[in-house]
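Only one protein chain is missing from this complex, and each of the others stays in its spot.
Then we have subunit A:
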Amino acid sequence: MKITLKVWRQKNNNTPGKLVEYQLDNVSEDMSFLEMFDVLNDSLTRKGEEPVAFDHDCREGICGMCSMYINGRAHGPQTGATTCQLHMRSFSDGDTIVVEPWRARAFPVIKDLMVDRAAFDRVIQAGGYVSVNTGSARDANEILIPRTIADEAMDAAACIGCGACVAACKNASAMLFVSAKVSQLAILPQGKAEHVERAERMVAQMDAEGFGACSFTGACSVECPKSISLDHIARLNREYLGAKLTSDNVQ
């Protein structure tokens, strides 16, 4: 396959970037999208041009590190898959592919296709946990959790924190990400004790990070590689409203 790539190149956060065109003549349809980038970088290096920086690690769709905005879609044309799970057979010979980093104020570009997603870590630090110290747990089977509840919690917990939801959202809202964690812990009995504070604190942190507002258009859920459902956003809204009515109103 012959592929034309238009790739966002940006030296660092203080320098403006631009799309640069590259031609690849020998792309196999069995290659993964990131392997195609390996081939590009190999040829750039041999020519003495600096390779494209991009985030990636597990290359099997679970670590959440890869983050390319491909032809206007987070993680590319396939649904329910990350960039690393995308293969070149999803494209045709002669295609032009535009590749950009995630675009969101809360995810500043570090270089080329890499962005800084530390905001997600700070949102989790604001309350995405159950306060239990090591060693103070009771026997695991003393907490009965019906299978349907466990399944629902697992659906939410499947989030890989890649940020595709933010990238896909016209407002760069992080509601799907935040709701997945709030929802998981709100559904499970272990998370009940702190559920009021958690919703409030995590939403406050989300706002402080500069993520946009949610207008519930659902693009996030469609582009989510783990297909996290919008139901969780509804639950977060309920949790948050309940918290605001009953709590000390954390700022």
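Definition applied: a contact is a pair of C-beta atoms (placed from the backbone, for glycine too) under 8 Å apart; a residue touches a chain by one contact, two chains touch by 3 or more; residues count from 1.
The rule is simple: contacts and distances are computed from a predicted model.
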>> There's a gap in the complex where one chain should be. From "3-isopropylmalate dehydratase", "Ferredoxin", "succinate dehydrogenase" or "Potassium/proton antiporter membrane subunit, CPA2 family", what does UniProt name that chain?
In response: "succinate dehydrogenase"
> Where the complex has a chain not shown, which of A:12, A:92, A:215 or A:246 is the residue touching it?
Replying inline: A:12
>> Can you tell me which of A:56, A:75 or A:235 touches the chain that was removed from the display?
In response: A:56
>> What does the interface between subunit A and the hidden chain look like in terms of residue numbers?
In response: 11-12, 28-32, 34-36, 38-39, 41-42, 45-46, 48-51, 53, 55-65, 78, 81, 85, 87, 89, 110-111, 114, 116-118, 120-121, 124-126, 128-141, 143-147, 149-151, 153-154, 157-158, 160-161, 184-185, 188, 190-191
